[in-house]
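Once you've had a glance at the structure underneath, I'll fire off some questions.
Every protein chain of the complex appears in place save one, which is left out.
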Amino acid sequence: MSGRNQHPSLAAWFSTPNFAEAEIVQQAGYDAVVLDIEHGSFDLAALERYIPFLRLLGLTVIAKVLAPERGPIQQALDFGADAVAIPHVENEKHARYITQMGKFPTLGDRSFAGGRTCGYGPTDQSWYERQNRRTAVYPMIEDAGAFNDVSAIAALDTVDGVFVGPSDLSLRRNRGAYSADADDFTDIEAIAKACASASKPWIMPAWTHAEKQLAYRLDAGTIILTMEHEALRSGFTNSIDEMRSIEGV
Amino acid sequence: MSGRNQHPSLAAWFSTPNFAEAEIVQQAGYDAVVLDIEHGSFDLAALERYIPFLRLLGLTVIAKVLAPERGPIQQALDFGADAVAIPHVENEKHARYITQMGKFPTLGDRSFAGGRTCGYGPTDQSWYERQNRRTAVYPMIEDAGAFNDVSAIAALDTVDGVFVGPSDLSLRRNRGAYSADADDFTDIEAIAKACASASKPWIMPAWTHAEKQLAYRLDAGTIILTMEHEALRSGFTNSIDEMRSIEGV
Amino acid sequence: MSGRNQHPSLAAWFSTPNFAEAEIVQQAGYDAVVLDIEHGSFDLAALERYIPFLRLLGLTVIAKVLAPERGPIQQALDFGADAVAIPHVENEKHARYITQMGKFPTLGDRSFAGGRTCGYGPTDQSWYERQNRRTAVYPMIEDAGAFNDVSAIAALDTVDGVFVGPSDLSLRRNRGAYSADADDFTDIEAIAKACASASKPWIMPAWTHAEKQLAYRLDAGTIILTMEHEALRSGFTNSIDEMRSIEGV
Amino acid sequence: MSGRNQHPSLAAWFSTPNFAEAEIVQQAGYDAVVLDIEHGSFDLAALERYIPFLRLLGLTVIAKVLAPERGPIQQALDFGADAVAIPHVENEKHARYITQMGKFPTLGDRSFAGGRTCGYGPTDQSWYERQNRRTAVYPMIEDAGAFNDVSAIAALDTVDGVFVGPSDLSLRRNRGAYSADADDFTDIEAIAKACASASKPWIMPAWTHAEKQLAYRLDAGTIILTMEHEALRSGFTNSIDEMRSIEGV
Amino acid sequence: MSGRNQHPSLAAWFSTPNFAEAEIVQQAGYDAVVLDIEHGSFDLAALERYIPFLRLLGLTVIAKVLAPERGPIQQALDFGADAVAIPHVENEKHARYITQMGKFPTLGDRSFAGGRTCGYGPTDQSWYERQNRRTAVYPMIEDAGAFNDVSAIAALDTVDGVFVGPSDLSLRRNRGAYSADADDFTDIEAIAKACASASKPWIMPAWTHAEKQLAYRLDAGTIILTMEHEALRSGFTNSIDEMRSIEGV
Partner (left out) sequence: MSGRNQHPSLAAWFSTPNFAEAEIVQQAGYDAVVLDIEHGSFDLAALERYIPFLRLLGLTVIAKVLAPERGPIQQALDFGADAVAIPHVENEKHARYITQMGKFPTLGDRSFAGGRTCGYGPTDQSWYERQNRRTAVYPMIEDAGAFNDVSAIAALDTVDGVFVGPSDLSLRRNRGAYSADADDFTDIEAIAKACASASKPWIMPAWTHAEKQLAYRLDAGTIILTMEHEALRSGFTNSIDEMRSIEGV
């Protein structure tokens, strides 16, 4: 069905720091979670606890941070996230500026914090280099300017891949509400190709069957399969439907 | 399909004070929620916020309290719960003692607290009587002694119905792990009959199709259809199964 | 006493996410609350719980956000706020830039988030339009530059009215500490007139009797009557004064 | 107006761990606060933070604990409370049993915890004796049995005074809803006399003017003047009344 | 130095749910942690998050519960604790009653909760048996009555070992403040022997060198080496001492 060489990483999308939910997705076979810090309800103290828990479960933690700003990027990485996804990157220049906040000098401009990431002990130069390699920075492609510059963005040294934001991209590419139609998929394919050229992975939320097929066909490195709210909604809805059939309603 | 005269109240079982989840179950058509305070993670400050939110959504709040003790019963009612389910009632004598904590004198021994339940204003005698009628007390039938005394328990003035605990009941009736088999259902039917004789409702967690059918057939007043953890588990599992079929795994 | 055609909306000013306080102000007859996220102690998880609770109580929620930045504006709206008040807008250019964060394209640049505001289900183009109409964006007029540009700001498509910040405005208009004097009221009247010309409402904190009269006379759309700290202070002070008169102190 | 020799301690009644509220009552001249842990929303972690803060403000902390049980009594004292008020003491025998949980052996049976109360360092025998003297235990007189035994209860070595619960007492003395009438005041006077005989203080919530006068006349050691909810209610109501008079409503 | 055959488990004593502290003790080589829920500030929601985190770090979790009551014992085990230490067990009869709350029928009377401990899925009879074996119940020996009955307590089927509470034991054995003297050690040795006879482990907090030596010599199964407060105190004190030597103070 695809010429891809390896399984994509399969991710769940979380809106709250629910520990049981993390155990459930890990047991269900997920590889990764996306924390929607941008629109969810993750406070700092909660993140400081949740991120290391997720990592101990063996889940890759992609922190979709609050805003394209220094503070939220650094904190997610300080707390141990494997990757940051940076929303609303506007274009190549903006990407160049903001992605450096996720990499230590000389590559970037991330601020040093002792603690979790260095084992609560001292560091040396090799630690900075290992951190820069271990943690990934994914600018989101959801603005028209970023879409236009996607090849240049994907090529940046401070960029380890890109994260597609289909709903915002459709709005900003003047197609109105995202409907997962042919034009949307053409845009996504263009992003996938830019990443392939840069030999870097791309990440896609793929709620529907068609989106999952597309992501798989286009060799997405990480495919986000469903979100917390939708899992709850479908789970609770299925049970009430079952009961109503018993009631003969 | 049944001779019952009215629809049962359909409930969801919650383990955390998740506000979005409450909105989701209300939109899915649920009538009530059971808060598993006994085994979940509901702290006092969280309950004080969650219970009035659930009631504003139009959901009936059944607080399954921490233990058969005065404190947890009073607090759930102070915070505005519609009902308390009291775990591990041992027999009729114990039921008589502990259920009075949910009713004001002279009917019972609930302690007065101003605030939410009296509109943050003064009270008069009629308020106490209205509270005693508005809020329900449901002893759980999950111990062998309580099962033996179920008719006497259901008949108590301080009891508004009973709540079945099938897993613990099976363990304590020496059938080992609950398997929803014929013997389990015979016990449940006996409880339903005792309630019917006392003209009081009974409540049953009914995870499987067979349990849902039983509860419906035996005119359960409230049927609990699924729980938060199971909704999450099924939602996340279905998505990964879908993806694996695409992958051809 | 005024030629105004309709009652103003009466609001309370909150500094903490206190659920009982919300019930108390609703019962006292308030129409709206201002959440002082800028200077109060509202964390994300608290806001995600408090905003929908306030709305279920029938209170209009005006979120005075942390700063004139994309993140705080989006989050308040994602959590269901009826309006955002944006502090420290510097001038018309700044207003044009920052108020677009509260409106979806093509009108503005708000980022899409599924969940509460779309009923945890899918959206279509009409939803974006309805959101843009349902939620209001109020730049604050508290900087000298914004005061000078108030007519242009009020006229912006992305602006639904303005929110006066008298203390900061007095400081920045070189009158020093705000004293609710004639010069302060002249400034406020100028803001009211700019809004009247733009046929848009304006909002004013009116702690004193004179301020309440001014706001009423000038047809303020929302008048903020008192704040949490002051309600507590006056309530506790009155009781101790009463006691001291009994003591003959 | 009274022959009393010293000013009573004036207290505020709190339902939440609000730090600003504590500063406000301290500045208003209050001497003490009652934390209504029994019916309010004070979790353990919040109490651990709030109690030492109140004490640093110079406020005496009276913790009205969750229930007449070992755990809640010990925790309030471990966190540094000056006194515990124990609800629902049933009679002298019950008082004898439960009040010992607030005193170390050999006087009582309080469990030792290192930490705050011993300055995070070691202890010696004199520390136990000083703790027993520094911290007060106040059984509540709100059950008919406790009322009957009030003299014996006040005389116990493990009792430092009593705390009147007028609403529950009225219900349990078969007068129905408390109305601060002559019979209620007769009961309160009997409690005051029992304490005078034992040379121990008594504590009374005195919301109305008549109750404040009574408490003062009967030499109450601590008079609780108003509660958080009522302070908020009166503060917010006064402001809306003022506005309505301006509106001419 | 001892004839013991195996290394004791080395434990740290925690008073707060600090995630970084857990990582630090794990990296320092500790095997276990004791959560002082009885005197610390562990709320339910915090425990539900902290216990599984500690276990993923490879640390054995001994939850010293709030009180000798059903609720706190069950919750700690529901959240995944490896063991519960039950304070203030009064004697063999009390031990027999309360320790059964930590074991499922037919061995004991623990209440069933789905969720974490059964992998969020269904259970069968073998699961109950495995849980009873996997989780340990340690009554505390800190009351005089429990000390007298220690051999009988250690022999109970529902008891997996005992946990010494030296400070309370000294007070209740009429030696006043615990001073780690010869009489204290004689008591501890008696407890150790009772456990050896029952072939069950015992656990001892051993803050001083002499206590550590004693615990090691007497083959304690778990030795608690220091506590959070003391670690902080010594760490901060050492640094200020160092600075003062530089200052020449």
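Per-chain residue numbering starts at 1, and chain names A, B, C, D and E are given in the order in which the chains are listed.
Criterion: contacts are C-beta pairs under 8 Å (C-beta built on N, C-alpha and C of every residue); 3 or more make two chains touch, one makes a residue touch a chain.
In this text, all values refer to a predicted model and were calculated from it rather than measured experimentally.
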Among the chains presented, those that the missing one touches: A, C, D, E
Per the touch definition above, residue among E:E21, E:D82 or E:D109 touching the missing chain: E:E21
Contact residue for the chain not shown (choose from D:H39, D:R70, D:K103 or D:R116): D:R116
Those residues of chain C which, in the complete complex, touch the missing chain: 15-16, 36, 38-43, 46, 66-67, 69, 72, 87-88, 142, 167-168, 171-172, 174, 176-179, 227, 229-230, 233
On chain D, residues whose C-beta touches the chain left out of the figure: 19-20, 23-24, 27, 48-49, 52-53, 56-57, 115-116, 119-120
Residues in chain A touching the chain absent from view: 43-45, 47-49, 69-71, 74-75, 78-79, 104-106, 109, 111-115, 120-121, 123-125, 127-128
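Going forward, only the chains that are shown with their structure count from here on.
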Intersection of the contact lists for chain B and chain D: C, E
D-E, A-E or C-D - pair sharing over half of the B-D contact pairs: D-E
Winner on C-beta contact pairs when A-B is weighed against B-C: A-B
Cα-centroid distance, chain A relative to chain D, in whole angstrom: 52
Interchain centroid distance [CA atoms averaged], chain B/chain E, Å: 34
Residues of chain A whose C-beta touches two or more other chains: 15-16, 20, 24, 229-230, 233
Category of the chain touch graph - line, ring, star, complete, other: other
